[in-house]
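What follows is a set of notes on a single structure, which appears directly below.
Rather than the whole complex, this shows some of its chains in their spots.
Note that the chains are named A and B in the order they appear, and that numbering of residues resets to 1 at the start of each chain.
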Amino acid sequence: MKRPSSWLMLLSIFAIVGLSCTSVLHAQDAAEVVETAAAYTYDWSKSEVTPEMFAVNNLWIMIAAMLVFIMHLGFAMVESGLTRAKNTVNILFKNTMIPMIGIVMYAVCGWLIMYPGDSWIVDGVFAFGFGIGGGGIYNGGDVLYEGITPAYSTGYTVWTDFLFQGMFAATCATIVSGAVAGRVKLLPFLIFSILFVGILYPITGSWKWGGGWLDARGFADFAGSTLVHAVGGAGALAGALILGPRIGKFGKDGTVHPIPGHSMPLATIGVFLLWFGWFGFNGGSELSADPAGVSYVLVTTTIAACGGGIACAICSWVVGGKPDLSMALNGILAGLVGITAGPDTPTWIEALLGIGAVSGVLCYFAVLFFDKLKIDDPVGAISVHGVCGIYGTLCVAIFGDMSLLGIQALGTAVCFITSFVFAAVVFGILKATMGIRVTEEEEIEGLDLGEHEMAAYPDFQRTYIKSYEAGEI
Amino acid sequence: MHMIEAVVKPYAIDKIKAKLSELGIFGCTAIECKGFGKQKGHTERYRGARIDVGFVPKVLLKIAVKSEDMEKAIDAITTSARTGSVGDGKLFVYSLTKVVRVRTGEEDNDAL
């Protein structure tokens, strides 16, 4: 008797989305500003930047948005590569839905929660509004829908801004997706994603990037070590804790039974695409095509990735005994997450060793540590995004202005805890109401059959003869 | 000498192997197979249509034993693989004419 409840849930999702859309539509009608882009004209003579410079800036941010978009494919590949073949359809489905949900929720309300302009509900802490407005000032009252003029920004049009920020938003929920893979029920997870992307992410985001209280106190987070990665990592931690480990991951005697990912090529594709996308993630966060600024950011970003990957690989070789590809890949991501809070200031040596390599080493031991704690994180999301996100945020002070250390620590802690609590409450409620974990039988047979009645690789003979796991096939 | 062929659920392998080791039976050959019996296969879907996938993944274990060990071995396998639900599997036993260890050329009971 599962169907009726899924129906109900789906209908209510529909209803919520529909209602919010209608309200936006109505508001737009009321204001009589439903104009299309084609109608905008701008008197360039009043602009601070020349039309050419505006076009270049805007072009770069659009391209950066596309690069961030491709990160979603990267996440999909890393997560499916590092989990079992029997859960592949499920993971791909989640990672296909999340960016779509993220962008839609960001259009519905996320953007105006995150960039409220002056229209805070609780000053510096919380705002709300519906729709893709005109640069944060479109939320009900006095509508200003200039859209594309440089008055909105010297760097890009309002649409470019939305695209870039919307692409960012969904990455947060994707991070969680990896940590709960292999056992979470699909529908509750989608509901969690809607709330996480649509509410939590923009709220913590508004504290810094929306000009909220953290921003006012000088907190620095260039492209989101805290606002995206630590926040996502905290959600991942909450999810992994509440769900419990996959069957067979931990023996009764406390031993760890690794559950190897089913396709190393997919994991490798994923990490390279994430690195590729990170050029847009960090480089685009310069918010203009400023040659010096962007190119410097790209160099430190690249070098930190190298430092993280090499360090983590060496760790696995020297400490673990063999060079571990999955660790090298995680190390690259760790270095990238670490540099994200402040790619604009460190020297390349600091980026390589102080930020990249240290993040890589941190990530290596964090993976072992969470295994020790019996927290099962199939793709290492908590270690990569949570731990290195926090470390990266602190790096802004460590390798820059040490006086910032206090606010950096406070900012990352508050955001992490807020996200953790939010995720824990949402997962808790979902667990109590509809359940968040699939049945043991379904987990063993794989979520592809249980949730989707589909096989990811129907033409290949899978192997069940191995001693990989205690009790799981 | 007898060959025991046991068609069992995949995750019973580890338990069976452990039990047999206790009896001093170490050799064993495992084959991926698909079974069809009282346990029904599942349904799959693809682009709006249903597919009936009749077969269930199983493992076929082949264990050659000295005739005197046969009963013990059968017992060990049956008890370790039993969960009580359909699909637990079946055992088939037949007698062997000859066994040869390739490496040494030893034959029959010496080869087991």
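Criterion: a residue touches a chain if its C-beta (ideal position, glycine included) is under 8 Å from a C-beta of that chain, and two chains touch if they have at least 3 such contacts.
Predicted model only: the values in this text are computed from it and were never measured.
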Next on the checklist: From the single copies of each chain shown, work out the full complex composition and give it as a label formula.
Outcome noted: A x3, B x3
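Operating definition for what follows: only the chains that are shown with their structure count from here on.
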Item to check | Separation of subunit A from subunit B, taking each centre as the mean of its C-alpha atoms, in whole Å | outcome: 46
Checklist outcome for this item: Listed in rising order, the residues of subunit A that touch subunit B in the complex are 444-445, 449, 452-455, 458, 461-465, 467, 469-473
Item to check | In the complex with subunit A, residue positions of subunit B that touch it | outcome: 9-11, 13-14, 30-32, 42-46, 57, 59
